[in-house]
Structures are given as C-alpha cells and as structure tokens.
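Down below is the structure, laid out as structure tokens.
Every protein chain except one is present and positioned as in the full complex.
Let's turn to subunit A:
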Amino acid sequence: MSRAIAITCSGVSKRFALVDQGSAWRLAFSAHSGVPVFEALKNINFEVPKGQFVGFLGRNGAGKSTLLRTIGGVYSADGGQIAIKGKLSGLYELGLVGNPQLTGRQYAERLLTIHGEVRRRQQEMIADIHEFSELGDRFEDPVFTYSAGMSARLFFSTATAGSYDVYLLDEVLAVGDQHFQAKCWRRLRDRVSRGASGVLVTHDWAAIVKMCETAHVIDRGQIIFSGPAANASRYHLYGEDAKETFEPGIARFVARPEDPMTARPGQDLVIRAEAEIMQPANVGAVAVIERLQPGFGWETELMSREITPVGQKPGRYMVEVRVPHLPIERGSYQISLHLVMPDPKLPGRRVALDGFSWLNGDGLRLEVEDPLNREGLTLPVRWKVACA
C-alpha cells in the first residue's frame, strides 16, 4: 500500500542575495548576476506522509525558518519543487503581524479573512479562538497591550482554529505557560488524529520527540541527518562526534543479543549476549534502560549500578545482565549494553570496550508487556504502618 503524502519537497534550494547599500542600487537597476549570494537552502528533499508531523531540528541560522517559509510559499524557492496537498496554515513567527491597535477579536477576524474564511463561518471560529486562547475580557483589548505569552495564545488559537490539512509551525510552542502548551499539544494531536499533517521546526528537541516520528537535522541549509525523531534529537544535541569511542582490542561482543526483547513488569529480565575477551582484563558489563518515544520524552528508567562481571582471561563468555523484578511499566524502551573495564589511569572510572547503544544507532529494543497477574510487587506500592 502506498501511503498518502501531504508534502513533497524535492531538490529545494533558496538563495539570498547579500545586499548592502552599494549593491542595492545595482540589484535594482542592473543585472542580478554578480551580486554575492548566500545559499540558505541546498537541495532539500523530504516527504511528509499524511497524518504525521515531521520535525526539523537545527541551530539558529541553520535555515529552519527559511525552509518553513519556502514550503509555505512565502519565499519563492530558487530551485526544486514543493507540492502540498490540502489547505495550509502557517505559523512562521510568533510576532503579531499587522496593526497593534487592533483588538484581539479584530486581529483574529483579520487573519481569518486573509486566510479566505467566509464571514459566515468566522463568527463560529472567533468564538472558538476566544475560548481556546483563554484571553477572556482581554480579547477586546488592543494587541499592543498583550504580553508575549498572550500574543502567542492569540496567534496559535487563530492559526489552528480552522481545520487545515497541513500545518507549518515554527518554534510555536516554546512560548506560553505550561498549561497553554499542554492545550496546544492536545489540539495538534487531535488534528493529527483526524488526518492532518505538518512540519514542526524548532531547536527544542523535546517538542520534536513528542510530536514527530521522523525528524531531520538541518545545518547550513542542508539536511545532514534523517531518521527517527529520537535519533535526530540525539544527533542535533551532540552531533556526529557523540558516537561513543571504544577502547579496541580488549573485548568485544560476538553477536547481537535477541532484539527486540520482551518482558513483563515484576519478572526478572536477563539480557544475554556472547562476548569475547582478547586480552587479559577485568571485563564487566553494564546496561541502561531508557524510555525515549513520542509522547513521553526522554528519561533513564533503570541503570545497573553494579558491574556484572564477565571474565578476566581471554576466551568466549556468555554475558548475563540480570534485572530482578523488572520495576517498569508497560511500554517501549531502549537498552544500552556495554562491556567495560576499570580505567587503569583513573581509579573509579570505566573504559568502554564495546557496546550496543541507540546513541550509535544500534540500540536494543525492549518491549514491556502487561503483567500476567496483579500479584507480586508492582510499583507504585502503598504501605500501611500499623501499631501492634
């Protein structure tokens, strides 16, 4: 089955002429060649499937906002093709555009008019905007009296009031209080569940992990990484050199453990992998269980404090890291498994010898299912202290 595509970008590029006082005249009156240009976007290719948000991460000035405006048609692309299916709503910047003398209501009316909403439907939508933005009586005040957060409320409410097919969002959810942010997420999820798609551009990786399955990292106008949102955020945060380095030649894993593993809460989890020690060393194994998935964020659930000893002499060993009474609930997790040895130079530190880690793109998956029965110890536990 071929999936429906909402946005297709192929080979999109965008150049900005670098204009100073002198070249402004030249640009206006003579040929355009010879004016120095800055390539803001270079050969951008991606697709947004219907019913999904795709994230773009990047540092300031990487070309994120330019890309969003180019997709939205505010900037004209210098090369490549952009195809969008459906009605589009773009939130390119949070500043309120237009006349600050307008009241919140007039402002909303104006934006809706510009988006081509017919007057009949507007009243309904304005009521929705008024309610969603929670501006109350301030809705009738001029927007220049609004705080940044209030403007953001008004702007977001207005831009998402109609049911659009494609949303283009730029750093939108970075402002506003937690309560309103949560509301925004709910509304966006609701739109997505009804088949809307979109592009979310931000340097807030947590937002990307929450909202998107796939994400791209953009740097100097180019997509330098594409993949699952979690990996993209990792790449964005630490870059290419964040890949772990292993001390070679001492020990290594021979085979990849069972993947994905399944377990149930409260049961013992045993992570098994075959390892080989090449040089005599005090080799041990450690495992970290992390939960990192859309809708939850990124947190370490479980870390083995003790090193599970593997062996000291060269040879093949079966590594067994045991997690007794798995104290985590149903869900999808990531396991990082490492072979380590004490650092000869820094006592108390460890040297990594080999490992599987999602940071390197070869992490192990762990699916925790519902507990078989409700007996035994499941967290949270409530104790009762009674006097005998």
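Note that in this section a contact is a pair of C-beta atoms (placed from the backbone, for glycine too) under 8 Å apart; a residue touches a chain by one contact, two chains touch by 3 or more; residues count from 1.
Simple rule for what comes next: contacts and distances are computed from a predicted model.
**Student:** So one subunit is absent here. Using its UniProt record, which name fits best from "Chemotaxis protein CheX", "Quinone-reactive Ni/Fe-hydrogenase B-type cytochrome subunit", "Transport permease protein" or "Sulfate adenylyltransferase subunit 2"?
**Tutor:** Missing chain, UniProt protein name: "Transport permease protein".
**Student:** Kindly state which of the options A:Asn45, A:Gln81 or A:Gln101 is in contact with the chain not pictured.
**Tutor:** A:Gln101
**Student:** Which one, A:Glu47, A:Asp78 or A:Asp128, makes contact with the chain that was left out?
**Tutor:** A:Asp78
**Student:** For a quick check of understanding: of A:Lys42, A:Lys85 or A:Arg110, which residue touches the chain that isn't displayed?
**Tutor:** In the full complex, the listed residue that touches the missing chain is A:Arg110.
**Student:** Kindly note down the residues of subunit A that lie in touch with the hidden chain.
**Tutor:** Here the touching residues of subunit A are 16-19, 24-25, 27-28, 32, 69, 72-76, 78, 88, 90, 92-93, 95, 97-99, 101-102, 110, 113-114, 116, 142.
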